[in-house]
Structure formats: structure tokens, C-alpha cells
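Only a part of the assembly is drawn; its chains keep their places, and the rest are absent.
Think of it as A, B and C in the order they're written, each chain with its own count starting at 1.
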Amino acid sequence: DTKTIGVSIPAADHGWTAGVVYHANRVAQLLMKEHPGLKVIVKTSPDPATQANALQDLEIQGIDALVILPTDPDPLVNAIKEVKGKGKFVSIVDRAPSSNDTSVRDLYVAGNNPALGQVAGEYIRKNSPEAQVVVIRGLPIPIDQQRQDGFDKAIAGSKVKVLDRQFGNWNRDDAFKVMQDFLTKYPKIDVVWCQDDDMAVGVLQAIEQAKRTDIKYVIGGAGSKDMIKKVMDGDKMIPVDVLYPPSMVGTAMELTAAAIYDQIPVHGTYTLDATLVTKDNAKNYYFPDSPF
Amino acid sequence: MSINSGSEGATIRRRSWRDVDLRAVAPFAALALLIVIGALVNPNFISITNLANVATRSAFIAIIAVGATFVISSGDLDLSVGSMVAFVASLMILFMNSGVIADPGLMLAAAMVLTVVIGSLCGLANGLITTVGRIEPFIATLGTMGIYRGLTTWLSQGGAITLRSSELQGLYRPAYFGSVFGLPVPILVILIVTAIAAFILYRTRYGRHVTAVGSSRDVARYSGIAVNRVRTIAFIIQGLCVAIAVLLYVPRLGSTSATTGILWELQAITAVVVGGTALKGGAGRVWGTICGAFILELVGNIMLLSNFISEYLIGAIQGSIIIIAMLVQRSLTRKA
Amino acid sequence: MTTTGEGAQTPVLSAERVSKSFGEVQVLFSVDFDVMPGEVHALVGENGAGKSTLVKILSGFESPSSGRLLLDGEPVSLPANGDAEALGIILIHQEFNLAEHLTVAESLFLGREVTRFGILDRRFMRAETRRILDMLGSHVDENALISTLAVADKQMVEIAKAISRDARVIFMDEPTAVLSREETDILFDQVRKLRAAGTSFVFVTHKLNEVMELSDRVTVLRDGQWIKTAPTRLLDSDSIAQLMVGRELSSLYPAKHEPDVDEDVVLSVRALSTAYVKDVSFELRKGEVLGFSGLIGSGRTEIMEAITGLRPRLAGEVVVYGEPLAAEGFREAVRRGLAYMTKDRKGRGLLLDEGMTANLTLQSLERHVRYGYLDPASEREAMARAKRRFDIRVRDDRVRVGRMSGGNQQKLMLAKVMETGPKIIIIDEPTRGIDVGTKQQIYHFIAALARDGCSVIVVSSEMPEVIGLCTRVAVMREGHLVGMLEGDDINEQTIMRYAAGLKRQAAG
């Protein structure tokens, strides 16, 4: 029988979301091959308002299930509830609204944002207990806040000191500028935490240009192929990376297909680990074909 | 030494009417064309639900663009409207979350009044900086854009601001999702706002002054028009329209963040221009603006409903369609 | 075709059965016109007769709807966009055609800049500009921005621009409308010189004495029809005027109406100073027509704008009907019964992209408000009234004001100012670009206003106008009020002596 799954994800506006788009499309092809009657519609939206519109448009096309990775969860709750209210199967990926219960969704596949910060924080606390750290944040939206909170929790009570935090907008160029200024401002920096591999690219260039040797290492996040490669190759500046895989959207899509076809009870919450990628396990997470 | 013969006068009138009509009709023709394309792309497109959806969600941009029509007609420009939406909406939700008024109905009413006041004040600030400060509106409102956006970020401490009371939320929800005699509330609001705006622009002294100021500041001044006041009021009207858009926005998503309303200013300005108002200032076309806002929203909708466009290319196609819409408009106008 | 009896020369440029319509409005009906080598051909007619249109067709700025143009006897189609200049055909526009952001020298050479090795030869162009301006007796600074120039200076720049080119035919559309007598004389000398060298001129003007003085032949248009072409020496001013309006004209100026000496003082200006004008005092009585004369740039406009609040005052006070008028702005002045008509109709007077009605009522919209909204019927009525009262003639009621003939724009502007029902009326250059017939109407109109108890200040560079209309004449020079003339003192010679600084009264 024919079924339709609508997939609503953020537009590819930086590396990680590009990965999301890549994996969503990849899994869509796989699922459609696997289930002949199945139609998977993947739609991208740049901001919450547009995404709310996209949900309406998907619904117009008569979907049976919705997989959504919200650009910003809270503003989308009402729109998601609309879909859910019509009896569709709803999976939310990665970003949870403040009231994340069964009235909103059936399935929640989560990357773990607080853990992403926490793992990074713990690594720093353990390996350089008295480190002076500068932080480059993403955009001022809740996921960013969750990562910061996780990080702060991890280093609370230790001698690790955060010198400064500024927004780098998950953008290489902005991260480059912010890092240049951090380097001017602080004569001694031990560690940079920039919670995103895209921004790490800019940070590394800024450090290289300044020829500063006091910085011991940089911790990014998400697991882009370039950074994983550096970890694999034993780059001293990038000793580890914290995984936050964009492929989680694929996981959610597979679980959703299973739910509507096989009536497998997949309700509930699936939280993916924020795995610490080290030189030893790096090759498991290296996908050279992905755009991210 | 002529006095026009009657018949000559009549011919003339007919000609110029045709002329005026076609120019005003052009955006509507582009809209019609788009609807036809949409119907071809996906049969679901032409359903009442879908068209109502599109009209409803164009409400924010449409209402903001009505305000922008005033600002642009008077020869200015306001780039801050997008961040003003975020700022005003944040304050509205924060006020409702503050719980200073126990009764939900009263609270909602107070919050709505507050929103309108704040919107007007933001507009006033833009107007004063531009006129009294004598700064190019482009730069002045780029500055306030940064300010409103920054304040929103600060208010939300980088996160989201969400309406907490579910009672209030339930009470307020119909303002976006409800309908009156089958007509969704937002569409009703668009119509009312536009009708009032058209009345002000075409049928009042102030509206005439706006056009005069936009066509020539000097002529306006030598005609005894308080140019700066007219310009400032246009900015206040813009602020009011933003506030009205916020009144519809908050019940829809129930929450705001620092990214709310990003790039809406460009969309609003595009709607105004696609609707036939010239950016130079002068004649404003309010109904055209609404039509422009629908066109923008339709383009996105058609793109989403069509399944053969790579999602990576959506931006490119959207851009092309705007250009094509303008070309259609031009060619229609030229034929007139 | 007309033959002139001046020999069987071929005309340089001629038009055969040229008609022109804008949309469905025909403004020229099968007009014949020709320009002989080395002649000055005057083109006269009432406002809106189609002079500017004809001249634009002949210089390639408009193309005729039917008929053809001949250059040296050969049919041509003149390229649009001013490229006809390459053929030696140059038009000085009635309305200015200068870019505000350029300097005088830059404007003069715009479109044909002189370069050396691809680099602008600015020194040469400046020197050349200076030379031409000196030749014209103009002291305009060649480095000044156009935007800082007075109207008359802009006209001089236009003229300099035309003269500096190798022209075969120069069309001048009312070049003297904003010039003083002296400047006009210098211009005419140049014209005569160039004529002697073989350049032809087509000269559009409303000043019939200039026609008599300068031109070799005259062509009269009326309502877009060709009426007559004849050698000037066979005509006189009166007969030309008669041909133009199609009827006999009575005397141009109405009888003066002297107000009683004990009439109320309605406006009194005391020791008023602005950035340029210093210490000006005078009084205006009820029913009086007071003239302001002086050289160009003597500060007449500035003082009027300071009185009405359009320009900041530095010192002094203005008293209207016994109450001081605060300097806070023009609106207050209008509310108190003052009106000011600017001389710059294009830049400050009229919205060129709007229709007539919108312009007419712009300053007096409150009169058309019914229940809080504008009543279009009432506005239409006002428009019909104004058209009758000021004899505004257009062939298409919905024409954009920018497309109306210059004279009709002037009348519309006057109508607009009068719509506020003022009691004290300041008119800066009341008849700029207006034909004799209408001039007469405006003079009578001013006189009638005074008789009805209004007070009028006429600022004018046309001496006969001031002399013919006013019972008192103030003369300004370099920002100072140097004389207040009455009675027999009001004559060209005395005014001139004050204006040129040869004589001066104690400030009164």
C-alpha cells in the first residue's frame, strides 16, 4: 500500500545541517527502495516561520507520518501539534521543545546537546585541569544554550577557567575574526572550545596566522569528516572531537518507517550518545563521501 | 485659446483610466499567473485549504509591508522591521509570563495594548533618528535593526522566550488559528489593515502629504507640510503594523528567539516593490503590496508542493521567479 | 512653405507639416517651420501653444507623429537622446538640464569631456569654462557645484554650454526668462556675434521687446497651429501680441490703486537678518502692492523666505497684524494669512509627477476634508474654479504637471498658493515664462487683490513689472535694503542707481 512520510529539516546553512540534508536524502532513497509503495518527501526550511509553513504544505500532500528536525523547537510546537492532532505519526529529531511529551510527538530521536558540551568540558577538566579556556558560541538559540550549560556543569568546581565567550554564528569567517581578537586580548590561552567543526576551521587558521604556541588544543564538535580525519591522523591541535552525528535524522526516518509499516512500537525517546572521538575510534566515524 | 471640447475630454479620460488600471493590475496579473502555474504543478495546490493556508501565513509579511508602503512612499526605508518583530514579540511574551495580572482575559488585553504601544515607540525611535538625526534611513534603521536584535538576544539570554501559561495560550490561539464566518482571522486582519491603510493613504490629508513628501521634500516644505512630522508618523505607522503582525505571530508559535523575523525586512520591501510602489518614493499602492506579499508566499508554497526541485536550488528558483514577476509587470505596464 | 524674400537659400533645418500627439492629445497640427543660415528666428505664442514641443522635435528630443524634418534640404530623422548635437543642433531647455552633483566646468563638458591619454584634462576644461563664462560676462565660479547656483546662474551655465559647442542651429527655449537686463544684453551680443559667423538661432520668448530687438523673422503659433511667419521689421509688438492671442490687447498694467496713508500696517519687518541679509526693515499696508527690486543675488528671495519662516532668522522680528510671528516655521505663517509663491517652480513649487489637482490642493487640503476624509468632489470643484480663475489651459486634464507647458505650470502654482485664502501675498517672480495675454491677467489679478484689501509683495527682476504694478518699491543690494522709493521716484533709472550701489537711503 502507498504511504507518505514527510521529512522537514533545516535548510543546509552550515556544515552540520548540510550533513542532515545529505543523510535525509540518502535514507529517503533507501527507504523508498525498501518499501515500493512508500513516498518520502524531504523539505528544507531556513527558519521556524518557514518551517511551520512547510509543515502545512506537507500536510496538504497527505502524509502519514512526519519526521521533523526543527530549526528552533519551541516556536514550532503549535505547528507540530496541528499535525499530530490529525492523527499522524510524528517523530521529532534532535531539538526538543520545552514540553516534550506525547501530546507533541510519538517518537523523539535525540542528539544530546548538553552532553556535547559536557563531554568537551570533562575532557578539558581531565587533561588540562588548570586550563584557561575561550569559548566560541554558535547562534543565540536554545541548542547553543544547552551546550553551554552542559559545558559549564562539567567544569563547575574545577580550576578550569573560561576567559571569554563570544558568538561565532557557526560560521568559519566569524569564528576566524573572534579568534583573532581573543588572541589579541589574551596573552595566554590553553584551550579553545568552539563546539562546532565548521568554526574550528577558522579558529585553526587564526592560531596559525598568529604563530601562537600557547594554545594546546581546540575542541570542536559534531564530527565533520575533515576534523575526524585530523583526529585520525593524530593532529596535535585536534586531539579529539565530540560526535553529534547529522545521520540521526536517518535513524529517525528508519524508525518511523518501521512504525508505520511494521507496527513496531517505537514510541518514546532514543538518545544518541555524544561520543568522544579519539585517535583510536576515529576510523569508525569517518565518512569521506558525506558533504560534512 | 482652447477650452477642451467635450468629446476630447471624454476620450482622454477613458485612455488614462485604462492606463492607470493596467499598471495597478500588473501585480494581480502576476499573481494569477502564479496560481495557474501552481495548479499545474500539484493538484493539491488549488484546494481551498492550501490557498487559505498560504494567505493566512502571508499575514505577517503582508501587514508589515503595508506599513512599509507608507515609509517607502514617503521616500524612506525601514530595515529594522524584522528585528522589531522579534523584540516586540519578546516583550509581549515576557509581559504575559510576568503574571502581573491574574485574570487571563485582562492580561491578554493588557499585553495587546502594550504590544501596540511598544511597536509605535520603536517606530517613533526609527523616525526620530532618521529625521531629527538626519541620517540616511538605510543606515539609521540598519543601526536600530542591530539594536532591536541585540536587545532580543539579551532578553532571551541566547535562548527562546516561550509563553508559559497554557491557559493564556489556549485563550490566545484563536487569534491566529480561528476563523470568522469561515474566513481565517489573519486574512480578516490583512483585509481590515489594508482597507484602513488605503483609506489613510488615498483619502486623508496625511496620505496626500506622504505622497508629496516622497515625491519632493522641497515642494512639500514650500507647501507648508511639516516634512519631518510626516516622515516620523510613517515610521510610527510602520511600527504599528509590526505590532499588529506580532499580535498574530505570538499565538501562532507561542514563542520567539533571537532568530525570529530574520530577513523579514527584505521580504516586506520586496512585497512593496513587487506590488508596484517605487522605492524612490511618491505614489504608494497598498493593495498592490498585499498582492506582492501573496506572490512571495505562493512562490515558496509552489516550490514546496512541486517535488522535482532539488531543495538546494529553492533559493535560486525563488530569486528567478521574483525577477520574472517584475518583468511580467514591466511588460504589462509598458504595453499600457 | 514660407518664403522669406531673403534670397533662395536653402534652410539649414526645416519642418514640413509636422504634427505631434501625446497619446490621443494632439498638441501640434501640421506646422511648417524653417531656419535659415545665420538668422535669428523668434518663435512666439501663448502658453501651451506648442513652442517647446516644436523646438524639441526640431532638436531631436521628441519625434514627430507625422510630417518630416529636413536638414540642408535632405530629409533626416534626428537621433533621440541629444545625439543631434553631433549634427550641430543644440537645444537649451526651458527647464534646466544640469546635474546637481557636478561642478560648472564638469557640466559644461558633460558628454564630451576632454582627455589626455585617457585622463580628464581638468585644467584645460576649467580654463575653457572660465573663458566662455567671461565671454558671457558671468562671474559664476567654474568650480561651484550646480546645486549651489541660483536659478539665473544655472541658465547662464546652460547658455555657456550651448555656445561652447560648434553649433549650426541653437534652439533657446525662453533663455531670458530668468536673466536680468544686463545679462540679456550680453547674451544678445554673443548671439549677434555667432549669427555673423553663420550660426542660426531659434529663440522662444514671451518678451516681445526682445523679439523686436534681436530677431530677423518671427513665427507665431496659436493652439498648436501655425499662424504666421514674417520678417520682424514688418511687425511691431502690438501686432505680434494680437497674432498670438487672436484679439486686441488693452493696456498691460491696470490702474494703480494707492492705499490711504492711514491704512493699517499688516506686516512689519524689523531689523531682520539672516546669514546673508542684514538688518532689513519695512512695513506693508493693507491694500498695498509693494515691489522688491534689485540685482540677482541681492537677497530678495532670502528675506522673503526668512519672513515666512522657510529660512532661519538670525535677528529681528516680523509682526503680522500687530502680533509677532515666531520664526518657527512656514505653517504658522500660512495660518496667519501669509502666502509665499516660490520662483523655483520645478524644484520647490510643484510635484512634477502628480496631477494638477493634487498640486492645487496640496497646501490647502484642510478645506476639502469632510468627516475626516478628503472629498474628491470638492477638490474637483476647486480645480475647475482655479482653471477658470487663472485660465489654466491643458488639453488633457489628467496630464502630469511635469508635462504641462511652463506658463501653465506657473499659473497652477499661483493658483495653489491662492487656495489658502491669504491676506498677505508674497510673489517671487510672478510672471516668469508667462505670455503677454496671461501676464495682463495676472497683473489685473494682483491689482484686484489689492483693491479687495489684500496686501501684495511682488519680487521681480523685470523692472517694468515693478514699475507698472507697485505703489512703493524697495531696492535691495548685497543683502541690504538700500532704498524705498515712492511716487515719481519709481522709474527705471532711479531703481537702477540704488541697485547698482550708486545711491543709498538711510535705512527706513
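Annotations
The rule is simple: a contact is a pair of C-beta atoms (placed from the backbone, for glycine too) under 8 Å apart; a residue touches a chain by one contact, two chains touch by 3 or more.
Quick caveat, the model's predicted, so the values are computed rather than measured.
Expressed with the labels used for the displayed chains, the entire complex holds A x1, B x2, C x1.
FYI, only the chains that are shown with their structure count from here on.
Of all chains, the one whose CA centroid is most distant from that of chain A is C.
Geometrically, the chain at the heart of the complex, using CA-atom means, is B. Distance between chain A and chain C, defined via averaged C-alpha coordinates, is recorded as 72 Å. For the pair chain A and chain B, the distance between mean C-alpha positions equals 34 Å.
With each centre defined as the average position of its C-alpha atoms, the distance from chain B to chain C rounds to 44 Å. Listed for chain C are no residues, as none touches two or more other chains. Looking at chain A, no residue sits in touch with two or more other chains.
By the touch criterion stated above, chain B contacts chain A in their complex at residues 42, 44-45, 47, 49-50, 53, 57, 60, 153, 156-160, 162, 173, 252-263, 297, 300-301, 304-305, 307, 311-312, 314. Put simply, chain C touches chain B in their complex at residues 23-25, 46, 222-223, 245-246, 310, 329-331, 334, 340, 342, 347-354, 358, 361-363, 365-366, 369, 372-374, 393, 395-398, 416, 420.
For chain A in complex with chain B, the touching residues are 11-12, 21, 41-44, 47-50, 52-54, 56-58, 60-62, 71-79, 98, 137, 139-142, 144-145, 148.
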